[in-house]
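Down below is the structure, laid out as structure tokens.
For this view, one protein chain was removed and the others were kept in their places.
By written order: A, B and C. Residues from 1 in each chain.
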Amino acid sequence: MANVRVGMVGYKFMGKAHSNAYRALPMFFPDAASKPVMKVICGRDPVQLEQARTQFGWEQSVTDWRELVTRDDVDLIDINAPSDAHKEIALAAAANGKHIFCEKPLALSLKDSREMLEAAENAGVTHMVGFNYRFAPAVQLAKKLISEGRIGKIYHFRGVFLQDWIIDPNFPLVWRLQKEIAGSGSHGDLGAHVIDMARYLVGEFDEVIGMSETFVKQRPIASAMTGLSAKGEAGGELGDVSVDDATVFMARFEGGAMGSIEATRFAAGHRCTNAFEINGSKGSIKFDFERVNELQVYFTEDAEDVQGFRRVLATDPAHAYMDAWWPAGHTIGYEHTFTHEVLELMNALSEGRQPVPNFVDGVKCQEVLEAVDLSIAERRWVKLNEM
Amino acid sequence: MANVRVGMVGYKFMGKAHSNAYRALPMFFPDAASKPVMKVICGRDPVQLEQARTQFGWEQSVTDWRELVTRDDVDLIDINAPSDAHKEIALAAAANGKHIFCEKPLALSLKDSREMLEAAENAGVTHMVGFNYRFAPAVQLAKKLISEGRIGKIYHFRGVFLQDWIIDPNFPLVWRLQKEIAGSGSHGDLGAHVIDMARYLVGEFDEVIGMSETFVKQRPIASAMTGLSAKGEAGGELGDVSVDDATVFMARFEGGAMGSIEATRFAAGHRCTNAFEINGSKGSIKFDFERVNELQVYFTEDAEDVQGFRRVLATDPAHAYMDAWWPAGHTIGYEHTFTHEVLELMNALSEGRQPVPNFVDGVKCQEVLEAVDLSIAERRWVKLNEM
Amino acid sequence: MANVRVGMVGYKFMGKAHSNAYRALPMFFPDAASKPVMKVICGRDPVQLEQARTQFGWEQSVTDWRELVTRDDVDLIDINAPSDAHKEIALAAAANGKHIFCEKPLALSLKDSREMLEAAENAGVTHMVGFNYRFAPAVQLAKKLISEGRIGKIYHFRGVFLQDWIIDPNFPLVWRLQKEIAGSGSHGDLGAHVIDMARYLVGEFDEVIGMSETFVKQRPIASAMTGLSAKGEAGGELGDVSVDDATVFMARFEGGAMGSIEATRFAAGHRCTNAFEINGSKGSIKFDFERVNELQVYFTEDAEDVQGFRRVLATDPAHAYMDAWWPAGHTIGYEHTFTHEVLELMNALSEGRQPVPNFVDGVKCQEVLEAVDLSIAERRWVKLNEM
Partner (left out) sequence: MANVRVGMVGYKFMGKAHSNAYRALPMFFPDAASKPVMKVICGRDPVQLEQARTQFGWEQSVTDWRELVTRDDVDLIDINAPSDAHKEIALAAAANGKHIFCEKPLALSLKDSREMLEAAENAGVTHMVGFNYRFAPAVQLAKKLISEGRIGKIYHFRGVFLQDWIIDPNFPLVWRLQKEIAGSGSHGDLGAHVIDMARYLVGEFDEVIGMSETFVKQRPIASAMTGLSAKGEAGGELGDVSVDDATVFMARFEGGAMGSIEATRFAAGHRCTNAFEINGSKGSIKFDFERVNELQVYFTEDAEDVQGFRRVLATDPAHAYMDAWWPAGHTIGYEHTFTHEVLELMNALSEGRQPVPNFVDGVKCQEVLEAVDLSIAERRWVKLNEM
């Protein structure tokens, strides 16, 4: 089993999630084909960085990612800095022959994401993009049922990602609400996950048309920007919100299915409703991330007096990854999706193949995101092949 | 199709429910073997009685049930007066050769209920007891699954009837809280339904032991007693509550299953949670009356990756009675259980057989109720064959 | 209390639902300002008509609606024949000064529906359209919460009507699948209900864009067409399905809310999921007709440690209409929405006002339906004021 020495840029929400995955992998998946070594963590603020280093368990730290990407003792660059930094770091990592694990969205634009893919492919490095929700066992079960034809031909995909963390107009103007850093609002942050889920389960998009809205157009300027947990203060100076609060779009898939997708940060009562439903000719599937261990499944071929959605608790040995954790019925949570994601990365690195999802998926997701943006700007249906 | 001329004693909650069933039957079950004719309604208060007569649609009214039971133009006596009046009316009805449809509990005591059964049998009349919850299509489905062996050998019955309508200590001392009229509190009112459900689905009780409590021992004396909807007033004169607020008991069934049964009027948030779960060697069943159209069903033999409770909406043509109502998915409610109950009564009358449930079921339910009472009084297990 | 003599055209699914409402009204709402008299039922097939007449309890029958609308002993014409017959009957009824209660959709086209409205207004008659789902107590509660400002400013409306009754390709070509009779498929049949719900709760539509699909393009020709319950036979002669199996559209409301609406008959496992969610600045509301007695409600102002959607069982005396039925917790079903609808009609007739919803609502719903159709045909956003 080879060691993979990781250099990670970023130490906030995603940096913590990734660190945890690296720590958990050897304990729960001792048979992983490679083993991550938490070599170097990188961030700009030296004080916070050192705190993160010791807390998360990294061997060393550097404050300049330019140094990180050239180090001989690092095999893989893990990029989870704010979105506007992804491209430059990724290009430099590729140029230095480093493998790359990049959080979503891949970049601020489709053009940038394509450049990243091209750079990675030209450098011949391994590349992965962080669509972690694919790795929930319940989602893996959905994929399996569809792949085995047990849901039949797919007619409908209905996906939402509903949150409510900025519904208070006094919630401050954190970086995720600024276009120049975040690239996009709910659409790129939340919608990207739904798009990836749709691609994973239903297939490629054919055409889209969307609408979006910024309900609260100005917010107090944040004194400190810390992930999702900033508290707002009324009465302070206001700045313009430059991203969407909500984006809704319709889609047609190449396979003929109809899609309806919505991302919003203004759905009161929804902390993290990343949910979808798929209806096929032989059955249906429902998933809601707030109940990450569960999949609702319906089969048209069930006996006629007992037809109904089954609530499958995807914690049995029959379910992906669950043998590695706890006995049936003992649930797992959000962070475990990252451990499974890193497992895929480590296995791919050892097997000399690209992991899934990789930068191709990142680019294709970005194509859909921008096709939707274009459809909003021009108020018309946009074919994906226009992109 | 024969007409069955009904004389009904009582015009409150149950009188309304029964009247509705008589009205609905010919419309929704035109093929019923007999047809109820709403001949005479009987009650003590002439003003309220006349109002009920016109509102519910009865042809005539009388204020004395002694007159009612002797009338030549009445075939069936429907008894839904307060429980303390059941026995005397039933005995007189039987003596006059009238068929009898009596609300539960059959009587204030096991002895009385046996006397009623004996009288009905000696008179050769048809007798039915009003355990209406059997007649929910979802419950019928439970019965079918068990009868067909699809749940296997039954290990557990877990039944509760939870309400909260008297949780306010200022709720007044209505007749249902007075032992001399109601016979019993939550145990006879609510527990009786759970006991009947257990007998219907699991079989006969072998032994029981219970406990009970009156949490609020005195309450304001009610100015007007009207079913469940009386409003209490603080500060008035208090009277003693003479029935149980809650009764819990354990049971062993003749077939070997273990039972746990609870009735309470002190479960905040539960308006009418008449719910049970049955676990067998091949599957499980769950029902909650607050979602009367649904049955949760689990089969151990389902494919190992999609095992889970199915939420069956029992409104398909495959489900009992539903062809008579609306298309699949169009739900029914509480009152429909009475219509189905009356259907069974009308069919039985025409077919010359006893309907199910009949006074035998009423007596057997009372046996369990009193066995529990005895077990509470003597703090010991009581065998049903002691009764 | 005045009698309102009803003449009803149609005796299938809706005819049964309306008849039941007329029968139930005087019993459960004795204080209604008018009382329906079930005078004449009208249909083409004399044998079935006579069966319906006796089963539903109508005094007389006629086979020609032209005769019906001229009768002196009829005050109100109830139209629940197939959609293609609505207009002609309504115009004739208006011409004869009859009040009109017409099932939705009002007509096969916006033009026709406007003609009907104009005729009714010119004739000075009372007119109502059958959007019965408004009358579920849980929906009334949603309306109340919104009207009282307890949900705040509305940001999102997400509505679906999902069914699965034609998912089998061998289900026959019933009239609801033929454009010349039904006018439209899922869009007009199911989507119309969601549109009306959105208008009722959120307000007027500003612009829409939709997409639709007919997944199964040919089906066996039906030998007998009976509502929703026809059984298909494989191998017979095929005919073209001329309506949509599914229609999805996005909307912007005049008040600024974003809308997403979907109607489909291809959602396996959904018998009758007429569901919506509304997100506002102060809370959220969720409803699913399959659990018609329940409303899920969330308030942002709840204490921070106990925030969550409340499952309100809308059967308390505090909820609309429920005092008329059963004690709290004793649920009602689908048919009761019609009884409440007829109550509104009877009260309006007595009070000399138009009931709500009336033909204006029928027309406005049709405007949205056709705006969506136009948006599909021209693949562009359509403003309602274009219609």
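Methods note: a contact is a pair of C-beta atoms (placed from the backbone, for glycine too) under 8 Å apart; a residue touches a chain by one contact, two chains touch by 3 or more.
Treat the numbers as computed from the prediction; the structure is a model and nothing was measured.
Here the missing chain is touched by one residue of A:292, A:306, A:349 or A:365, and it is A:292. If you put the hidden chain back, the residue from B:6, B:267, B:343 or B:384 that touches it is B:267.
Contact with the undisplayed chain is limited, among A:49, A:211, A:332 or A:371, to A:332. What chain B contributes to its contact with the hidden chain is residues 155-156, 158, 160, 162, 164, 167-168, 209-211, 213, 215, 246, 248-250, 252, 256, 258, 260, 262, 264, 266-270, 277, 279-284, 298, 300, 307-309, 379-381. Interface residues of chain A with the unshown chain, by the touch rule above, are 13, 17, 19-20, 23-24, 26-27, 30, 51, 54-57, 163, 165, 227-229, 270-273, 289-293, 313, 315-317, 325-336.
Counting the whole complex, the residues of chain C in touch with the unshown chain are 141, 144-145, 297, 299, 302, 304-313, 316, 318-319.
Operating definition for what follows: only the chains that are shown with their structure count from here on.
Here the chain at the heart of the structure, going by C-alpha means, is C. Across the assembly, the mean Cα position most removed from that of chain B is the one of A.
With centres taken as mean Cα positions, chain B sits 54 Å from chain A. Chain centres here are Cα means. That of chain B falls 35 Å from that of chain C. Residue positions of chain C touching 2 or more other chains, listed in rising order: 270.
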